[in-house]
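Here the complex is missing a single protein chain, while all its other protein chains stay put.
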Amino acid sequence: MRLKSMPISARVGAAGILVVVACAVFAPLIAPYDQSAIVGEVWAPMGGDFLLGTDSLGRDLLSRLIFGARATLFVALAATMLSFAIGMLLSFTAVVSGGVVDQLLSRFNDLMMSVPGLILALVVLAVLPQGTLILILVMAAIDSTRVYRIGRAVALDVSVMDFVEAAWLRGEGKLWIIFREILPNTLAPLLGEFGLRFAYSILFLATLSFLGLGIQPPAADWGGMVKDNKDGIIFGVSASLIPGAAIAGLVISVNLVVDWMINSTASLKGGRGDA
Amino acid sequence: MREMLSVRDLRIEVRAHQADGSASDLVLVDDVSFDVGKGKVLGLIGESGAGKSTIGLSTLAYGRGGVRISGGQVLLDGVDVTALSPGGVRTIRGARVAYVAQSAAAAFNPAHKLGRQVIEATVRHGLMTQPEAKKRAQYLFKVLGLPEPERFGERYPHQVSGGQLQRAMTAMALCARPELIVFDEPTTALDVTTQIEVLAAIKHAISETGTAALYITHDLAVVAQVADDIMVLRHGKTVEYGPTRQIIETPREDYTKALVSIRQAVREPVRKAEEELLKIEGLTAGYSSMTVLHDVSLSLPKGQTLAVVGESGSGKSTLARVVTGLLPPRQGTVTFKGERLPPARKERTLEQLRRVQMIYQMADTAMNPRQKVSDIIGRPLTLYFGLRGAARTSRVTELLGQIEMGPQFLDRYPAELSGGQKQRVAIARALAAEPELILCDEPTSALDPLVAEGILKLLMRLQEATAVSYLFITHDIAIVRAIADRVAVMHRGRIVRQGDKASVLAPPYDDYTEKLLSSVPEMQIGWLERVLAGRALVPAA
Partner (left out) sequence: MSAPGNDQIATSAGRSNNLLARLILRRILLGFGLLLAASMLVYGGVEMLPGDFAATYLGRDATPESVEHVRKELGLDRPMIQRYGEWLGGIVQGDFGTSWSNHNSVAEQLWKRLGNSMLLAVASAAIAVPLALGLGMIAVRYRNRFPDRAISILSLAAVSLPEFFIGYLLIQFFTVQLGVAAFPATVYDGMSLGERLSAIALPVLTLVVAVLAHMMRMTRSAILNVMSSPYVETAELKGLSALRIIAEHAAPNAVAPIVTVIALNLAALVVGVVVIEVVFVYPGIGQYMVDAVTVRDMPVVQACGLIFAAIYIVLNLLADIVSILANPRLRHPR
C-alpha cells in the first residue's frame, strides 16, 4: 500500500478529503462571514457578495458550509473512533476469552443488531437530552455493534492460526496475544473497515441532523443546513442542494480512498483482486 | 504413425501485475515437447511450480487466471487445439479431452446429483442419448468399484466419501469415451489405503477403455505404477523424458536421481533406551460428544524419536493437542520426567511449557507474518531466559547457524522465505527454548520431496547434537522408516501396535498395520500389481 502506487481515483479522493480537512481547520481564516451572522436577505441568489447565496435566515451559505465542515468531520470522526475502540476491545476480548464471555457479548450484540441502527437512534434520542457529546456516544454505541461483528470475525480468523496457538503454548499472556499476535494481523482489513464506517458515520450524522436530531443550531453542520433550507427547493432555491452535494462529495472521496486501500491489501494477501 | 497427443515446443506465460500497476510476463512453461500414443499413459512429475498442471490444462486449451499459451502447438490427433475458435474448443472439452481434478470434493457441483454430472458432457455433446449415457455411467461405476453402481448416481456429492468422489470424477471423465484424459494429482488428497484403491481403479479403467492419459503427480512412486513414459519437469522446463523403466532404474540427470533415491536411507536405532522422558497412560479425549482418543498409552525414552503413524482422522493430531495441554483429556495422565503434567495448558508453569515445544505442518501459518525472523526466534529467548539486545541477537544468529541459515535472514519476514526456510526457522524457534521434547506434527508433509528430505536430515542432526526427543506425528511410513526409534500405529483413536521400529514394521502384523504398510507406494515398477494380487482387490469388470 504505497502512496506512489495510488491510482487517479484514490488521488482525487485524497484531495477531496484534504480540502474538507483544510476548511475545518482554517474555517475562521477562510470563511468570508461569521457562520451565525445574518448578513443579507433570505435566500439571496449566488454571486455578488455571497458566492453561494444566503440561507433561510439570510446567513452566508459559503461561510456556513466552511464552518459546517468542522462539526461534520469532528462528530463523524469522533463517533467512528469511539465505536472502533469499543467494538474492537469487546470483540477481541470475546475471541481471546472464548466460552461464556464470547457467548454473552455476541448474543447481546445480535440483539442490538436486530433493531435497525437509525430506528434505535431515533428511539434513544427521543429520550436523551440533546447535545453533541450524547450524539457522539449514541452514534458510537450503535456503530460499535457493526465493528464488533467484523472485529470478531477477523480476530477469530487470526486466532485459530497456528502461530497464535504457538504463542499460547509458549506461555504468553492475553495482552501479548491480543496486541502482538492478533492485532498486527488484523490492522489491514480493519483499516479498510474504518474508512467504510467513517463514510457511513458521515451519512448517518447527516441523516440525523436532517431529521432534526443531530447537531443542534446555531452551529452549522451540513445535514442541518439541508433541513434549514429544504423549504426553498419548491421555489427553485438550491440552498439545500449545496450542503447535500458537500456531504456526497466528502463521502465519495472517502469511499474512493477506501476502495484503493481494500484492493491493495487484498492483493498483498495474494488475492486475485476481483470478486 | 500419428500420435494421439503431440505437444511441440510448448511455451506458456502468465501476465503478472505488480502493485504499482505495471505488468510483466512470467514464463511458466518453456520449450516442452512430448508425445502420447493411443492407450498410453505419460506421467508428468515435478515439485510445486514445475508447470505440470499448466501443461495438463493446455491440452484443453484452458489457462487458469490469465495463463495463456504463447508458443508451440498442442496437436490432438493432428489438430492444434490452441488454434481453435472458442466454439471449436468447446467441442473438444469433455468430449475428446477430459480432466480429473485433484479435489473432486470441490470440483463436483454440490447442488446436483452425481449421475447427472457424470453424464452431462456426454449428453450435451450429443455423443449418446440420456439412457445410453446413464447405462455407461453405471458400467463405469462398476468398473471403478463403486458401491451399488445402479444407484450410485442418485447421490449428491456430499453423501459419498472422498475416495468414491475421486472415482466418480474418473467415471465422469471416461463417460464420453474421450481420446485423452488429464489426471491432475487425483490421489494426492487421499489417505494411502484409499489411494491404492483409487489408483488401481484408475489404472484398470484406463486399460479397459484404451484412452490415452496424462498423469500428473509429485510422487514418483505413484506415477511409476501407472505410466508408460515419464517426463520430469522443474521450473517449467524438461529435466528428463523417457520410458518409466529407464527413469526409475537408470535415471540420467542428478535431479531425477535425487527424486528416485528419496528416503531410501533407513536409520538404525542403535541407542539403548535409558531414562523415560514422556509417559502417556490411559488417555481418553475428544470434543463435546465425540470421543477421538480411546485409552491411549505411550512411552518415549530420552533422546529418542517416537513416530506416531496413522491416517487422517486416526486421532494422532488430537494426541499432540492433549500432550501440549490444549485439549485436557477426560481420563488418563501425561507424565514428563516422572512429574505429572497438569492437564490444561493454563495450569502449567512456564518451565513446564518450555520443555515441550512444537513444530507445525504448515510453517506458513505457524509464524506471525508481521514478525521478523529475529523476533520469531528471539521471543522464546526473552521469555524463558531473559535475553535481550545484543545477547539475544548473537544467540539467534547461533541458532540460525544450527539450521544452516545465515545472519542475513535476521531481518526477513516469513513471506520472504521459501517453504523449506520457513520450516527451518520454526525449528530454530523450538530449539531456542532448549526443550527436551519437540512435538513434530507432520512437519514435512506440505513440502516438496527434496526439501522435506533436507528438513528430516536437519532434525536428525539436531537430535544427535542436543539429545532432544521427538514425538513425530506422520502419515508417511517412509518417514517412519527413516527417522524413528520407536513406532506407534494409530487407527480410529486407538493404538493398534507399538514398540521398537524393527518389531512394529516386521511381521507378524495385525490386519490394519499390514494394510497400511502394503499400501505405501514403492519405487518399483509392478508394485501395484503385486500388492493387488496379494489382496485380490482388483474390481471385477
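For reference, chains read A and B in written order, and residue numbers begin at 1 within each chain.
The rule is short, and it goes like this: a contact is a pair of C-beta atoms (placed from the backbone, for glycine too) under 8 Å apart; a residue touches a chain by one contact, two chains touch by 3 or more.
The structure presented is a predicted model; accordingly, all values stated were derived computationally and were not measured.
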Touching residue (missing chain; options B:L42, B:L60 or B:V373): B:L60
Selected from B:R93, B:R136, B:K203 or B:K501 as touching the chain missing from the view: B:R93
Residues of subunit B in contact with the chain not shown: 60, 62, 64, 89-95, 98-99, 101, 103, 106-112, 120-121, 124-125, 150-151, 154, 156, 158-159
Residues of subunit A (touch criterion as defined above) contacting the omitted chain: 110-112, 114-120, 122-129, 199, 203, 206-207, 210-213, 223, 226, 230, 233-234, 236, 238, 240-241, 244-245, 247-248, 251-252, 254-256, 259, 272, 274-275
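The rule we apply is simple: only the chains that are shown with their structure count from here on.
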Footprint of subunit B on subunit A - complex, ascending: 2, 4-5, 7, 161-163, 165-172, 180-181, 184-185, 264, 267-268, 272-273
Residue numbers on subunit B that touch subunit A, as the complex places them: 17, 19-21, 65, 324-326, 345, 348, 350, 353-354, 357-358, 360, 362, 365-370, 379-380, 383, 429, 433
